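Below is the structure I would like to discuss, written out as C-alpha cells.
And now, chain A:
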Amino acid sequence: MNDEKSEIMELGSQGNSGEIGYIVGGGLKANLQARLSVPAQTVQEGAFVVIESGGWLFYGLVTDLQLGSTDPRFADEQSEARLPTQLARMLHGQTLYTNLEILTALMMEQGPEPGTEEYDAWYQQVLDEQIRPEPVKTVPQHHAQVRLAQAGDIAEIFGKEGKGAFFRIGDTLEGGHPVCVDLDKLVQRSAGIFGATGTGKSFLTRVILSGLIHRDKTAVLIFDMHNEYGPDDTASDTGLRVPGLKNKFRNKVRMVGLGRGATIRGEQPDYTLEIAESDIAPEDVMMLAQELNLRETTPTTLEALRVSFGHESWFHEFKHMRVNAYQYDEEGKRYPAPDSVAAWAESAGVHPAAAEALHSKLRRLFNAPYIVEEPAANALKQMIDNLDNGQHVVLSFGKHETDLDYLFVSNLLTRRIRDVWERRTNDFRSGHQGASEPRPLVIVVEEAHKLLNREMASQTAFSTIAREMRKYYVTLLIIDQRPSQIYDEVMSQLGTRVTGWLGDSDDIHAVLTGLAGREALRGMLARLQPKEEVLMLGWGVPMPIVIRSRRYNEAFWDDLLGKQAGQSNEQIMKELGY
Partner candidate 1 sequence: MKQIAIGRLLRSGTTGFVVGCRVNQLDAPSFGALVRVPLASNYDVYGIIYDIHIEDDGLVRQLITAQDVPEEVLLDNRENRNVPVEIAVLALGYQQDERIYHLLPPRPPLSLDAIYLCTMEEVAKFTAVGRFGYFRHILRDPSRPIDELLAAHLLAARTAHEKVGNTRWYTDALTELIALLRDDYQSLMTVLNAAGEIE
Partner candidate 2 sequence: MPVNLLDIQKKLNDFSSQAQARRQKLARRQEEIINLIEGYADRLDELRDRVARAVEHYPQLRCAVPCGEALDAVIPMPDLPARFTVLAADGSQINPSRHARVEFCVINVGLVKMMRGSGMTPEVKTISQLLDYDALFLPAGGMITEGMVALKRDLQEREALLQISENLRPPAISMTDGPLELYHEPRESAEFTQTFEKYLDVLRDLSERGLMISGYVDKPGSDLIVRLLELVHMSDEDLASPGQYRRRFGGVRDISLMQGLLNSPGDRSALFAIFSQTAMRYGKELLPHFFYLNVGGAGKPHLARVEVPGWVARDPEAVGKLQAVLMEQAAMMGTRPYPYILHRAHEVAVVTLPEHEHVEGMIVAEFQRRGIPVDEQSYKQYHKDLPTGKTRYQG
C-alpha cells in the first residue's frame, strides 16, 4: 500500500496529475459520486480533488468512501480462494469498486495549458482576482476525470504563499501542498479556532497569531489566560521549549501583567495593569452574575448604587460600606450604622437583605489586589496607545487565574477598548477634523464558552463585538474547546472557523452553525487526526479544506522571520515601534 501511495505522491510531484477516478453520479444537492480507479487506500477522506469537465474545473473535498459491487455476491464470496489469482484480480477489477463522495465547493474556468504565454497571463488574472473561483452552480459530466489537487490548484484557490496577505497555515493531506489563509480576510469578521483539549489548538493559534503580528496590518490584543502565547512555554508532551511571541517579536509585542508587581514566569512584564475602581461599571458586575451567583435583585441594587453615588464612585462607596454594622440609639434600639449597607439600602429604597447579599458576593472583587482606587499608571491608556501605534499587546493574568478574574478583567478591558474604537470610528466617519481611520483590532479570547454562552450573551462586550461584525474595526478571535456552549447566534456570526478534532457531536454541530449544507463535513470533523489535522471553513476561506497544520517550531520561525535578514534600518525602527 505504501508503494501505491508514494506512487501517487510521486505522480503529483512530477506535475503529472494522475486520474484517481471518474464521475458516475450524484448531483448538486446531494454531492457527487465518483468511481475510484486507483486502490482505495491511496485516497483519504478530506482529500482535495479537482474535476475537469466542459472547460471548467470543479474543486471539492472527498467526504466519504464507499465500497460497492455490481452484485452483492461478488463482495460476499471470497473468489480469491476459488479462482486462480490472476482471474480473481480481473474479476474484482470489474465487479468490486470504491466510490468517492465529493462535496464540490467551487468552480472556475479552466485556463490555458501551463507553460504557454497565455497561461502566464491567465494566471496573473487569477492572482489579481479578475478570474476567481465561484460557488458551484452546475455539475460536471458523467465520466469527468477526477484527480488530486496539485500545488497549482491549491494556489489558485487559496492563494500563493508570500503574496500579499496569504499566509501558509498548513499543507494538504495528499501531496503536502501548501495551503494559505488570507490574514486580512481572516480578521474582517470574528473567527474561531476550535478543537478538543489536547488537539494542538494553542500551537495553531500561535501560528496564526505569529502570522498576524508579522503581517502587521491589524493590532492584536491577546488575553493570555494560561500564559501560553506571550512568554516562552514548554510543550507538555515533548518537554521541548516553545518560543513565545514576546521572544520572537521583541518590542513589537508588549507584555502586560495584571496587578502591581506582577511577574510573568519570573520575568518582569513591560508594564503592569491595575484597574481603577472608577472604571468599573454596573454591567461589568452583571456579567459575573453566574460566576458570583448573583440574585435577580442585583440589577436593581446596582442601579440604585449608581444613582446614589454616580458612575465613577459607586464601586468605591459600596466597597467601603460595612455590613453588620449597628449602632444603638437612646432607647437601646439597634439601628444600622450610617456607613452600613443596610443604612444605605433603606435610604435608597432597596431591600437591605438584597444589598447585603450583593455586598457579600462582591467580596471577591473588593478583595482583588488589582482593583485599586488609584492605579499607579494609566495602563489602560497605555494599552490603547500601544495598539494604535502598531504594537500588539499580550495581557497576562499572572497569579490571578480564576475564572472570575479572567471574565471580569477581559470583559472590562474589552468594553473600554471597544468604546474607544467606537468613538474613533464615528469621528472618522463623520469626517471629524483630524480623525484618521482606526487601526483594525482583533481581540483574542480563550475559553470563549465562558464569555459567550447563552446566559451571558446579552451582557458581554464580546457578544456585542461579535454581533457588530467589525462595524467599529474590532473583531474577535475566539479559541474554544466547547463550541456547543457558545451562544449559537454568536457562532453563526463567525466567519472563518479553523477546527481540529472534536469528539462531541454537539460541538461538531455547533462549529458548522450558520454554514449552509455542510452535513457532509460532520463525519469528517469527527475523523480528523488529533494534533495533526484541522478543517478550515467558513467566510474568508474559499472552500472547506482539511489541512495538516503547520508545525510551530524553529523552522517555522526561520521561515517567517528569516526573510527579514538584511532588513533596512527603516524597517528595524518600525519594528521597534517608532
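On how the list was made: all candidates are chains of the complex that A comes from, given by their letters.
One rule holds for everything that comes next: a residue touches a chain if its C-beta (ideal position, glycine included) is under 8 Å from a C-beta of that chain, and two chains touch if they have at least 3 such contacts; residues count from 1.
Source: prediction; values computed, not measured.
Every option in 1 or 2 belongs to this complex, yet chain A touches just one of them, candidate 1. If you check the complex, the residues on chain A that touch candidate 1 are 70-71, 73-74, 77, 79, 82-84, 86-87, 90-91, 94-95.
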